[in-house]
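Of the protein chains in this complex, one is absent; all others appear in place.
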Amino acid sequence: MRHITKTFPGVKALSNVDFTLRAGEIHALMGENGAGKSTLIKVLTGVEEMETGEIYLEGIDHPIINRSPQEAQAIGISTVYQEINLCPNLSVAENIYIGREPKKFGRIDWKTMNKKSSELLKNLNIMIDVTKPLSNFSVAIQQMVAIARAVDISSKVLILDEPTSSLDEQEVEKLFFVMRKLKESGIGIIFVTHFLEQVYKISDRITVLRNGCLVGEYETEKLPSVELVELMIGKEIEDLAKLSKEENDEENNEKKEIVIDAKGLGHTGTIHPFDLKIHKGEVIGLSGLLGSGRSELARAIYGADKPDQGELYFKEKKLQINTPLDALKSGMAYLPENRKEEGIIEDLSVRENIIIALQARRGMFKVISRKEQEEFADKFIDLLQIKTSSRDVPVKQLSGGNQQKVILGRWLLTNPDFLILDEPTRGIDVGTKTEIQKLVLKFSEEGKTILFISSEIDEMLRVCNKIAVLRDRKKVSELKGDQLSQSNIMKAIAGGDTKDE
Amino acid sequence: MNKMKELWKRVTGFSLLFPLVCLVIVLVVNLIKTPDFFKISMNNGVLYGYVIDILNRSSELIILAVGMTLVVAASGGTDISVGAVSAVAGAVCIYSLIGGASSSVYRIPYVLAIVLGILAGTACGAFNGFLVAKLHIQPMVATLILFTAGRGMAQVLTQGFILYVRKESFKFLGNFLPGVPIPTPIFIATIVVVLTFLILKKTSLGLYIQSVGVNRKASRLVGLNSSLIIFLAYVFSGFCAGIAGMIITSRVYSIDANNAGLNIELDAILAVAIGGNSLGGGKFSLAGSVIGAITIQALTTSLYAMKVTADQLPVYKAVVVIIIVALQSPIVKRWMKNIKQKLASSRNGKKVEA
Partner (left out) sequence: MIKRIRNRLSSNSFLIIITIILFLLMYIAGVIVFKQKNFGNLQVFLNLFISNAGLIVAAVGMTVVLISGGIDISVGSVVAMTCMLLAWMMENKGVNAIVAIILVLIVGVVFGLIQGWLISYLKIQPFIVTLAGMFFARGMTAVISVDMITIKNETFLAMAKSKIYLPFGGTVNKRGVLIQPYIYPSVIICLLVLLVLFFVMKYTKFGRSIYAVGGNEQSALLMGLNVRRTKLKVYVLNGFLAALAGFVFCLNTTGGFVEQAKGFEMEAIAAAVIGGTLLTGGVGNVIGSLFGVLIKGTIETFITFQGTLSSWWTKIVIAALLCFFIILQSIFMNVKWRKKKRG
C-alpha cells in the first residue's frame, strides 16, 4: 500500500501512509488510539474508500480498489475481527461454508461439507465435532473457525484484528501455532494488537502508526521494546506553561488516611487481581498502552464491572459495591472512557445531563427544583467553559469536547471524595485541557482523591503524585516521587527493569 | 425575511406541533361535514354535543395512552395486552360484585369490587414487567401472552356469558354522576392524566424514565436502577388498563369478555405515535399522547359518520399507523435529508448566479 490518505470530517485519519506485507510473514500493525490502524485495514478491505494512494497485490499488475469486503475476499484478502462475525446458531461446518455450500443434485451436500470442514480444522490442529452449533465452543475455538473460513476463501492475505483480546494464555499459544502454520504455507498475516509480549513472540516485522502518519517499519528482532513504546506514544508537543505542583513528599502522604485500599481486586476476563492503595488528596495515574487494562481497573473499583475476586476498602471500611448507586452514595464518581455509549444521555438537555447523577443520589423524592437545576447547570457551564447556545439544548448537539465537559460537570456536582477520570481531556482543546488539569490539582489540595487515566504521559506527569503502570491487563509497577519521569514510565510499560526505590 | 425564518423554526420545533396539526385536520374535516359540530347543548341536566361525545369516549383511550407512553418511553417496546387486561379487570370486578350471573344485588361493597378490578389489571402489568425487565424477553412477545390468554381468563369468570349489573349506581362511572352535567369518564381521565403528570414532575421519575429509555447503560452508571424503572412502567400500564376496564364495563353496565376493549391496543399505540413520541423509546410527551388519543377518537367518529362500520374501521387506522411509523424510519429520514440538501443546494446555486 502506498501513499494512502483518508480523511474523515474534521480529522485526517491517514496521511500518506505506506505499508508493505510480504508473503509468509507475520506483520504487526501497532499504534495508539486514533493512530489509524483500523482505518488502514478498512481501506485495504474495502469498508472505506481512500482518497489518494494505491494498493498493489502480488500477481495483479494494476493497483486494486476494493469496494466491499466481498470484493476483497474475492481477490484474496480476508479479515477476522475481534467480535467474531459468525452465526452462533449454525454448526461449525456451516459457518465455514455458508454462502458457498457444496451441492449435490441441487441440494446442499451436508456430508461433504462436514468432511471438508473437519479436514480444514484438522490442518489447524483443531479436532472438534463440526456438526455441533458454534455457540457450544469457546471464543478461542470460534476464532479458529473464523480463521479457517477466511483462509479457505482467500489465500493471500489474512488480517487478524485484535484476535487475542478474549483469549487466555493457552489459547493464545494455540492461535500462534495456527498463525505459524499459515505463515509456512505462504500467507501474509497482518496482526493488529496492543499486546507487546505477543508482538515480540510471533511477529517478524512491526509497522507503527501515530496520529495518522507512518512512524516506520521495523524488524521485530532489531527493535527494543522501549524504543517501540517511545515510537508509539511519542513526545506530545504541548504549548502549555509548566504548572506548579505542590511537592508532596512520600512521608507526608503515608501519614494521611488511606481512601482506597484494593486487595486482590479482579474481574475475570478484564483485569487480573491487583492491590492498590490510594491516600487522601493523592492524584494517582494509571498508565499503560491501550488495552492494558486501565479502564478495567477503574471499573472494578467503581463497580461498573462488579469484581468477582478480592476486597475493596473505602475510607478504611470494607465496601461491598453491588450497583453503581452504592459507589455513588459512598462518595465515588466515575467519568467513563466511552463518552458516547456510557456517558452522555444524548436526547436529554445539557442541564438534565449535568444534574442526573446528583438526582440519582438524592433519590426519587427529593427532586432538585428547576431553579436549582438551572443554577447548577449555569455554574458548570461557566466553570468549565461549556460552549452551548443554552442549557436546554439536547446534549447530542454539542461537540465532543463540550460533551465531555458536561459529563465532568455532572460528576463534579456530586462533590465526590474519590473521583475516577478516564481520559477526561481526550478530544478537548488545549486551553481547556489546562483548565481541567488545574482543577484536578485544586481538588487534590482540597483533599479529594483522584484516579487519573490518560494516554498522554506528559499530562499525567503534570498532575499525578504517583503512577501505576499496567501491561497486558496486569498491574506491573508503581512509580512515585523522583521516579516520575517519561523514560521510567516508558520503561515500565515496555517491560524493562524499573526498580521501586 | 430572517424574522419569518426564525418564527418558522420556532413553530416547527415545537414538540406538540405534529399531534396538534393532526387534531386540527380531523376537526376541520368534521366541521365541514357537520356544520354544528361544535354545538353543545344542555338536555335533562346533562351536556350533549359531538365534542362532548368525543371527549367522553376517548377517556379510556387517554388513560391507556398514558400507560402506553411510559412503557414505550422506558423500554422502546409496546404493551399489546392492554385491551385484554381491561377485559380481565372488568371481569374480576363484576364477578366479585355479583357472581357468575347477571344480577342486581351486590355481594361485596362496590368500592371493593372496583379496587379488585384495578388490582387485577395491575397484577397483569406486573407479570408483563417481570418478563420484560427481569427475563429480558422482548416486550412485544411478553405482552403477546396476555393478549392471547387474557380474554380466556376473563371467560373463565364469566363462563362465556355477558354478565349484566342491573343497579343504577354501577352506571355512574361510565356515564353520569347524578346532578353532574359532565360525563364521569372525562373526570377520571383528567384525574389520571393530572396525577401522572404531577408524579412525573414532582418526583424525578419522569427524568429517570427518559434517561433509561435513551441510554440504559449510561443510566446505570449514574446510579439509576434501570430494571426497576422498566418494571414499574409495565405495572403502571396494567394499572391504567384496570381503570380503563372499569370505565368500559360501567358504560354498558356489563362485561362481555370477548368485546370489552377490543382492538383498543392499536388505538393506544397510534395515540402515542401521533403524540410525537418515538416508538423506540426515550423522550416522551404526555400531552402529545393525550392529544393523539383525542385525535383518534375524533377520527373514529368521522369514519362512523361516513358509514364505515366498526369492523371496517381498523383498515384506515392500519394505514395511518404505517404512514406515521414509516416517517419515523431512519431510511425515510435519510431520504428526506437528501431531498432537503438537494433543494438547499439548488437554491444556493440560484443565489450565487443572481
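Letters A and B mark the chains as written, and numbering starts fresh at 1 in each.
Throughout what follows, a contact is a pair of C-beta atoms (placed from the backbone, for glycine too) under 8 Å apart; a residue touches a chain by one contact, two chains touch by 3 or more.
A quick note: this is a predicted structure, and the numbers were derived from the prediction, not measured.
J.: What chains on display are touched by the one that is not shown?
T.: A, B
J.: Who touches the missing chain here, A:Asn85, A:Asn338 or A:Asn415?
T.: Residue touching the chain left out of view: A:Asn85.
J.: Hey, which of B:Met42, B:Leu198, B:Met306 or B:Ile322 is the one touching the hidden chain?
T.: Checking each option in B:Met42, B:Leu198, B:Met306 or B:Ile322, the one touching the absent chain turns out to be B:Ile322.
J.: In the full complex, which residues of subunit A touch the absent chain?
T.: Given the touch definition above, subunit A has residues 69-70, 73, 84-90, 94, 98-99, 101, 107-108, 132-133, 135-139, 269 touching the missing chain.
J.: Considering the whole complex, not just the chains shown, which residues of subunit B touch the missing one?
T.: 78, 80, 131, 135-138, 140-142, 144-145, 147-149, 152-153, 155-156, 159-160, 263, 266, 269, 279, 309, 311-319, 321-322, 325-326, 329-332
What we mean here is this: only the chains that are shown with their structure count from here on.
J.: Return the distance between the CA-based centres of subunit A and subunit B, expressed in whole Å.
T.: Centre-to-centre distance between subunit A and subunit B: 45 Å.
J.: Can you list the residues on subunit B that touch subunit A in the complex?
T.: Its residues touching subunit A are 202-205, 207-208, 210-211, 214-215, 217-225, 282-283.
J.: State the interface residues of subunit A toward subunit B in the complex, per the touch definition above.
T.: Per the stated touch rule, the residues are 304, 323-325, 328-329, 334, 336, 341-348, 352, 356-357, 359-361, 364-365, 367-368, 410.
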